[in-house]
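In this view, the complex is presented without one of its protein chains, the others remaining in place.
Order of writing sets the labels: A and B. Residues in every chain begin at 1.
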Amino acid sequence: MRKLVKRGYLALILLFLYIPIIVLILQSFNAGKSRAKWEGFSLQWYSELFKDQAIMKALYVTLSIAVIAAIAATVLGTLAAIGIHAMRKRPQAVMMTMTNLPMTMPDIVTGISLMILFTFSKIERGYITMLLAHITFNTPYVILSVLPKLKQMNKHTYEAALDLGASPSYALVHVILPEISPGVITGLLLAFTLSLDDFVISYFTTSPMVQNLSTLIYSKARIGIEPTLNALSALMFLALLVLLLIVNRRASNPAKAR
Amino acid sequence: MVEKEHLIDLQHICKEYDDTAVLTDINLYIRKKEFVTLLGPSGCGKTTTLRIIGGFEYPTSGTLLFEGKDIGALPPYKRKVNTIFQKYALFPHLNVFDNIAFGQKIAKVPTKEINIRVEKMLELVNLRGYGKRSVDQLSGGQQQRVAIARALVNEPQVLLLDEPLGALDLKLRKDMQLELKRMQQALGITFLYVTHDQEEALTMSDTVVVMSDGRILQIGDPKSVYDEPANAFVADFIGESNIMRGMMLQDELVRFSGANFPCVDAGFGENQPVDVVVRPEDIMIVGNDIGQITGIVQSVLFKGVHYEMMIDTGETIFKVHSTVMQAQGSNVGLSIVPYNIHIMKPMLRPVLPSEGEGEEEEAL
Partner (left out) sequence: MNQSLSLPSWMLWLLGLFLLGFVLLAVYSVKRTNGIRRSFFASPYTLWMVLFTIVPCVLIAYYALTDANGAFTLDNFRNFWDSNYSVNQLYTQMGPEYEVLIQRGTVNIGILVYSLWMALLCTIICLVLGYPAAYFMADRNIKIGSILVVLFIIPMWMNFLLRTIAWMTLLEDQGLINTLLKSLGFHSVQLMYNDRAVLLGMVYNFLPFMVFPIYTSLTKMDSKLLEAAQDLGANHLHTFWRVTAPLSLPGVISGITMVFMPSVTTFFIPRILGGGNTMMFGDLIENRFLTEGNWNLGSALSLIMMVLILISLSVLRKADPEGEGGGMI
């Protein structure tokens, strides 16, 4: 009985979380354009999706920015984490405050502050500014995923590599990186998904000429969303699910050896 | 100035962290094929000394010579020394074979040759057939052996060992002590060994260096360090001792514990305060009428080979080791042979060490 209550409660909460998603996916298969009326199953929105220039361009912007920003943030953040880890206490505290600051700042303030920066320095807002903004808000997350792995490391492993004749760069690549790689991959994926989903910061750092999916959806929210966008997000949702399965398969193998 | 057989020379080495002196004027030489132990309580600077030789720390001042050449500024990967770290620091993402082959691969030794050498090493440390194992699957003792093999395969001239047996249990410790000594003699490599365990130091070493508070207190072979401690600190740290304040009345006559004792030391001057050290096993229990002093047995503990008795003379409580038990409360006489009384200049600091476990403070 008690178990049933627990499961029932969890099921209800999950239903609450999934209802809009189910609605969304159903709409993408709806033959009609109406939101609430079911007019028969159809794949027309999926085929129209690839013909829609605006959506395809937004998709390109979203994906390319997510990929570039995630990679850049991972490189920047991993290097930074290694550096911060090696610092003495006081500079380390300063760096951690600087890392935590953008994470506690509301998105809207981050977005606006960057908008002010770009306007103030007369940079036209667009693709590059959005990319810079994404790298900026992603990097702290990478640092926070990599740092715990560095802390877990035996502090003498790096020294042991040097002792055995490895140069610092060799030790970095062959000893430190393999050990912190789970954290680096977590950081990369986190950065990628954050960047993919971001709306607020993108909204303030881009121009209406260069839109990612979020800002495109926002601009259409008032006039009404076309089911093509639903179709696209259903596809992306599926792609992310597959990605998750691959990563999990990958992660569960070395996990057994630990 | 530098003798030919000196492999490593430390001259006036000092090390400071943020104005705190960790090492003060360390002078030490290590000969080829010697087994040298740095012995001292936690925080005495022994690990820092080792790390300076390994290249992980740089001295604030002083000179570090290796075969007569200054290597003070060389990074660790350019030094012909290898280190066994506390807790081994094996590479968790590599298996046993690749851990041992790590240095050889960097040195670009041909693969065939690496295979032969690693197998030979595995045999030396009794881990034949373990090459493919993950290092996480090994016990503490086996990890220790991998760490030794990983260092020795590079044929270093000096092996630095930082409390290598600290994480092992007592039985395994004793076995590994013997094994390390055997390897050192078989391979003819110089060992520089750091420990806070005085028994380990005395058992294994050719030379013991006793350190405290960033200074070297005494250098000597185990027997001389034990028998002729340079001061009360060394006497207390190495083995058990009775340490008393005393007065040197004249050459070869010292007064402590309310009686005058003939001794063999001279040259302290007349009526000078001194520290007097007597080992518990050097105090003889005799009839209470013929002893130099008398006392009452307060407690008796059976210690396996001998009994440990605390005997109160009124002035002092002596710790005495003897194979013959005296009943608690009995009145006994005590007698000390002159050459068993060790006279030292009094130490400025009356603080005596407590035998501390655990790691030393290290700043990175």
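Just so we're on the same page, contacts are C-beta pairs under 8 Å (C-beta built on N, C-alpha and C of every residue); 3 or more make two chains touch, one makes a residue touch a chain.
Source: prediction; values computed, not measured.
Of A:Ile55, A:Ala69 or A:Ile82, it is A:Ile82 that touches the chain left out of the display. In the complete assembly, the contact with the undisplayed chain comes from A:Ile123, out of A:Ala54, A:Ala93, A:Ile123 or A:Val173.
Counting the whole complex, the residues of chain A in touch with the unshown chain are 3, 6-7, 9-10, 13-14, 16-21, 23-24, 27, 35-36, 76-77, 79-80, 82-87, 91, 95, 98-99, 101-102, 104-110, 112-117, 120-124, 126-128, 132-133, 135-136, 139, 141, 143-145, 162, 167-169, 172, 190, 193, 196-197, 199-200, 207, 209-210, 213-214, 217-218, 221, 225, 229-230, 233, 236-237, 240-241, 244.
Quick note on the criterion: only the chains that are shown with their structure count from here on.
Chain geometry summary: the mean Cα position of chain A and that of chain B are 55 Å apart.
Touching chain A in their complex are the following residues of chain B: 54-56, 75-77, 81-83, 85-87, 89-93, 102-103, 106-107, 134, 136, 150-151, 154, 363-364. Chain A makes touch with chain B in their complex at residues 86, 88, 154-157, 159-168, 170, 175, 178-179, 257-258.
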